[in-house]
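Each remark here refers to the structure printed beneath this line.
Here the complex is missing a single protein chain, while all its other protein chains stay put.
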Amino acid sequence: MFYTDGKLQFPVRVEKPNPAFARALQQAIGGVEGEIRVCLQYMFQAFGARGPAKYRDMLLNTATEELGHIEMLSTAVALNLENAPLSFKEDMAADPVGGAVLNGTDFRHILSTGLAALPSDANGVPFDASHVYASGNLAADMYANVTAESSGRVLAVRLYNMTDDPGMKEMLSFLIARDTMHQQQWLAAIEDMGGEASLPIPNSFPQEQEQQQFSYAYFGHMTDGSIPEGRWTSGPTMDGKSEFQAMPSKPMGDKPTLAPARPDSGAQVEQTSRSGTGGMMGRVEGAIERNLLS
Amino acid sequence: MFYTDGKLQFPVRVEKPNPAFARALQQAIGGVEGEIRVCLQYMFQAFGARGPAKYRDMLLNTATEELGHIEMLSTAVALNLENAPLSFKEDMAADPVGGAVLNGTDFRHILSTGLAALPSDANGVPFDASHVYASGNLAADMYANVTAESSGRVLAVRLYNMTDDPGMKEMLSFLIARDTMHQQQWLAAIEDMGGEASLPIPNSFPQEQEQQQFSYAYFGHMTDGSIPEGRWTSGPTMDGKSEFQAMPSKPMGDKPTLAPARPDSGAQVEQTSRSGTGGMMGRVEGAIERNLLS
Amino acid sequence: MFYTDGKLQFPVRVEKPNPAFARALQQAIGGVEGEIRVCLQYMFQAFGARGPAKYRDMLLNTATEELGHIEMLSTAVALNLENAPLSFKEDMAADPVGGAVLNGTDFRHILSTGLAALPSDANGVPFDASHVYASGNLAADMYANVTAESSGRVLAVRLYNMTDDPGMKEMLSFLIARDTMHQQQWLAAIEDMGGEASLPIPNSFPQEQEQQQFSYAYFGHMTDGSIPEGRWTSGPTMDGKSEFQAMPSKPMGDKPTLAPARPDSGAQVEQTSRSGTGGMMGRVEGAIERNLLS
Amino acid sequence: MFYTDGKLQFPVRVEKPNPAFARALQQAIGGVEGEIRVCLQYMFQAFGARGPAKYRDMLLNTATEELGHIEMLSTAVALNLENAPLSFKEDMAADPVGGAVLNGTDFRHILSTGLAALPSDANGVPFDASHVYASGNLAADMYANVTAESSGRVLAVRLYNMTDDPGMKEMLSFLIARDTMHQQQWLAAIEDMGGEASLPIPNSFPQEQEQQQFSYAYFGHMTDGSIPEGRWTSGPTMDGKSEFQAMPSKPMGDKPTLAPARPDSGAQVEQTSRSGTGGMMGRVEGAIERNLLS
Amino acid sequence: MFYTDGKLQFPVRVEKPNPAFARALQQAIGGVEGEIRVCLQYMFQAFGARGPAKYRDMLLNTATEELGHIEMLSTAVALNLENAPLSFKEDMAADPVGGAVLNGTDFRHILSTGLAALPSDANGVPFDASHVYASGNLAADMYANVTAESSGRVLAVRLYNMTDDPGMKEMLSFLIARDTMHQQQWLAAIEDMGGEASLPIPNSFPQEQEQQQFSYAYFGHMTDGSIPEGRWTSGPTMDGKSEFQAMPSKPMGDKPTLAPARPDSGAQVEQTSRSGTGGMMGRVEGAIERNLLS
Partner (left out) sequence: MFYTDGKLQFPVRVEKPNPAFARALQQAIGGVEGEIRVCLQYMFQAFGARGPAKYRDMLLNTATEELGHIEMLSTAVALNLENAPLSFKEDMAADPVGGAVLNGTDFRHILSTGLAALPSDANGVPFDASHVYASGNLAADMYANVTAESSGRVLAVRLYNMTDDPGMKEMLSFLIARDTMHQQQWLAAIEDMGGEASLPIPNSFPQEQEQQQFSYAYFGHMTDGSIPEGRWTSGPTMDGKSEFQAMPSKPMGDKPTLAPARPDSGAQVEQTSRSGTGGMMGRVEGAIERNLLS
């Protein structure tokens, strides 16, 4: 269970409120790169963690930190909305042509929250918890977390560059630092779990059951047969188990053929037979053309 | 632009159609771990790629491969639905008590598609493109791609373990192999882009502008002051720039105080003053208590 | 900011794991009546609270309690999934016809989380934060909270009635008690804020600016002119300001008439004039027929 | 079944069309506080109403009124869009710097509807019917309806304050009056259904089956042990059955412990045991520590 | 504005309640092929109709009919849920192995509505109003309506085939008849608006401004150069203005080249130049290779 002291992890100051920046900050609250997402993600990973208890504890701990980031950013949004115009008349006072302030505002900050934050992104799209990646595989989850903190730090840097407000820059410089740490933390957890020994994820599946001739091959799909070269087309693989190779992709299966529609399935009458192609049962034939690639 | 030959990259065979497995396969088509997602993700990363052209080409190439995986899995769903019961009466024929087959079916396979795949997940939730991560930062995107292929391979392994159909196992063993390669490929691309030199992401932000005393510190939020230990609490950081440390988290800011509600903002009259707390302007005070942590 | 001790607010025991009940419990986690919703709702109401500080504190405090309920329910889901079948073969072992267990399972519990909770409802629809009602009007929010705890308790009671597991019944009897309190708490807060003096919400709008002849009238829309009678058609109004009356609804406006489509607006040519109705400018005429109701 | 006369319930006039206000009005059509929501909410509550028929009739009647509000507001949006610029060139004519009008417009009003209303909110997010609360418990539903009309009236007041157009103010003053009535109506229905006797909702669950020691206790989660005081911490409860009390929240359960991951569940190998914590079966232990609170 | 008489347009009888069929019926209420969609679609098309008034009237009239279909189907769902089991114990009574009834149920019918309809589809996905197509172009809208009634009738036929209940078959045979009429109605409206003269939609755009050499050409994208033949590759076009032709698709543009990332845009340092490709400004070159196709 959880506790609070009602205080902010780091001070939140706004010198010159800017309703458009309030809108931008929403991305860091309710966007896919935002804090609600990482908070719930680490929380659900912790709640479902199976295996050594330390990973659960570590996840839960950082989830708890992220709650405070939602709090900081929501406070920042509210403070940026102090003095926002509530009517077109007020807006006109700032700009005779009009539109300078209100046009940049998330209207729901005025209409739906009374000058406070929403759990939505910079376009007003509500956060949706399908972005909470908690796969039950801790290594996959750690990579998901590195990703979240990478796109999170990219976002925080863009917000930092967007504003000139010293208070906002200070707050963001703290959040950027925390994103730095969290990138490191999840990469450290991957090393803690065995590093390259954790690959391929999941490492509990016997690799001899996969079609191993395709396990380390970069497939080319260019019509001219060319293949973009890089670290991924030659040299040892990242898990140290094989060599990368480049391979043009060719179809090993035939054109798929489904059975005609059944008369009681709501299709058109014309679909109930396969005129010109015979009436054989629906199935897709095709021997694996292994020699095609040898 | 794109081309097709109408054939399958790998043969798709179903020996014993199973409508419940058709439902399970939907997760690999329209789920967040699925093929529509990776296909569009690599495509949008390619379309927006700035910098060296080879990354764009590599991404576009693999996006094109993933299109063929959507095709394979959609074919697999349709073939698993051949012979599915279309009515409660048919269902009863298989099981006198009833429900053995129909209950396990995605009803929309019967009602909405006429026994074919949906661009939805195993619960019928439609794919939503907010899961297409394309941040404009190639390193962040590569980690997103490792994540996608990790959760994708976890899913494919679970589907492999769920079924006994030899054709389905064969198809999945191919997709598992491709997921192995794609994990390797994106990790190789990270190395290609500088490996640890790419950290922290984005590496274009001057780290002296972040609050560096918090950049490599694991914060503890446990009420008893304990901190879960691991690779993330001591030793050199993953980017080689510092040492991990453990640090109890303490509030550096005060309780936030917002201005009272404005009379024309749709609040209650009672909110327009701050009875008992004085009438000071809305702002959040708090010097950064650096000494708190020294 | 927030803290945790990693323990459960109330013990969570499952005597006989039941994957179908795990699915049902999801409604209490990620459903619109669920705990993620109330937790975020109280949190965002607190973060944006303007006016007396005590309401902010009260909200934040209860938001923090609700975090622990998400934790309890997520644990309950994971425990109900222990021993769930991972394959059709395993499922067959329990029931020769098959389908008895797997058909009732949320497939994503097997495929996406590895036997753990999702932030989704009982149908697998992810929680979406548009359900976080935080209007900036504390009285409106208190009613939203009464609503949330009412539908929440209704749900908890239905879950209690659904299961026979003593551990689950015990946990639910605790959550039901908390919902009882929370209903009371928000009603108490309404009284604390003035009770009927808080009506109509918002109470900051001068009622003489509304069309007061319609402010306490129940409109009838039945074609036979009948009006369903009850406390809402006669007697003093709930705010003590007037008397309820019943009034048949009649149109006070005319049929609306929009301007023809502009030639460059992507309409059909036929829409660019109003054949048969003249070419007058788009507007909707209609004097307010006050006498109609006198 | 339903009928129409094609006329407006109340006249809709726009003296000076304003495309930005058209965007704002969308919140009242397709927003969570809007008319589509209340209309469908009352309709589904009516369609599923069990018990005395008068509640069904009352609900259906008001649902029918709300249909006319969608019509009025959609007309208002279309009229506010007359004369909106369709191109950047037209926009420039109004403001040499540009952006004054188009920037404030919902682009889909130009691109998707040809200058007419959308069933979406002020940010263009489409209405989603998960907001239709119809719980099957009439008292819970009545509170949901009070909430909807409270946030609806708050929104209408904000729109009224935002605009200077006399026609729009007149229309909104009518809608505000109707929201006043509808707040009264649902509160009256609660009284009609027994008032405080309807508490706790649902009142059909025997309260002796809930953990009654927690039924009227406000839990404190502040780390310093303080508890925010108010009507909710002392005095008789709102249902007249008990006394409020304040109680610090303490964990009654232990840390949860899940079983190790199963080898065939797609986890990492490392998760299949609980190193350092022994190999006991997954379960959460913990006697209810009642004495903790005595 | 609207009126009701509270009666059903057509009788709704259920002889043998079936909770699984209640779930199936949800698709016809809240599915993309369902009645909420057509109702709101015709309503919004009417509210925004510009041009001759008769189309607005016709649309509004049928929208009003569809309201009654939502009512009928919601009633059918509630009646199919009478006697549904509310607990696993009840379910066991019907089937010793268990799962026969509950597994096929939408759990939210038990947990969220108390045995009544939801505004959701057969998988519990809530209706979302982005499916309300109202483009401001009446001809486009009429085709959208033909589509809606076509998929609606396909769905109704599948439901008819799924059930054996005489009451349900009778109700569906009525809805199927109405879908027949509505298909005819919208096609008649297209003829009323000029039939093939309405093509291409919109017919207000001067066709000499489109790249007319591609206006009637079916493009082939098969790698072997083959083109699927049919009515669409030869013969007069459907608007009578030209002849269909088959044409292999070839790229007329080059590979796109974007400018390098700006240093302050949150990208990686490596993206800020285009190593190996020179440093030219971001743009996509390419003369239109008209001769390529001549």
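Each chain carries a letter (A, B, C, D and E) given by its place in the written order, and its residues are counted from 1.
Here is the rule we use: a residue touches a chain if its C-beta (ideal position, glycine included) is under 8 Å from a C-beta of that chain, and two chains touch if they have at least 3 such contacts.
Everything numeric in this text was worked out from a predicted model, so none of it was measured.
Shown chains touched by the missing chain in the whole complex: A, B, C, D, E. Shown as candidates are A:100, A:181, A:199 or A:217; the residue that touches the absent chain is A:100. In the full complex, subunit B makes contact with the omitted chain through residues 1-9, 30, 36, 40, 43-44, 47-48, 50, 57, 60-61, 64-65, 67-68, 70-71, 74-75, 78, 112-120, 126-130, 132, 134-137.
Counting over the whole complex, subunit E has residues 3, 5-14, 32-33, 54-55, 57-58, 61-62, 64-65, 68, 71-72, 75, 78-79, 82, 86-87, 114-116, 125, 128, 130-131, 133, 135-137, 139-140, 143-144, 146-147, 150-151, 153-154, 157, 160, 170, 173-174, 176-181, 183-185, 187-189, 191-192, 199-202, 204-205, 207, 209-223, 227-232, 237-239, 244, 249, 251-256, 258-259, 261-262, 264-267, 282-288 touching the chain that is not drawn.
The set of subunit A residues touching the chain not shown comprises 18, 20-21, 23-24, 27, 31-33, 94-95, 97, 99-101, 103-104, 121-125, 154-155, 158-159, 161-164, 221-224, 249, 251, 255-261, 263-277, 282.
Keep this in mind: only the chains that are shown with their structure count from here on.
Under the contact definition, subunit B and subunit C share the contacting chains A, D, E.
Chains touching both subunit C and subunit E: A, B, D. One finds 28 Å separating the Cα centroids of subunit A and subunit E. Distance from the subunit C centre to the subunit D centre is 5 Å, each centre being the mean of its Cα atoms. For subunit A, residues that reach two or more other chains under the stated contact definition are 1-9, 47-48, 50, 54, 57, 61, 64-65, 68, 71, 75, 78, 86-87, 112, 114-116, 120, 125-126, 128, 130, 135-137, 139, 154, 157, 201-202, 204-205, 223, 264-266.
Chain contacts in this assembly form a complete graph, since each chain touches every other chain.
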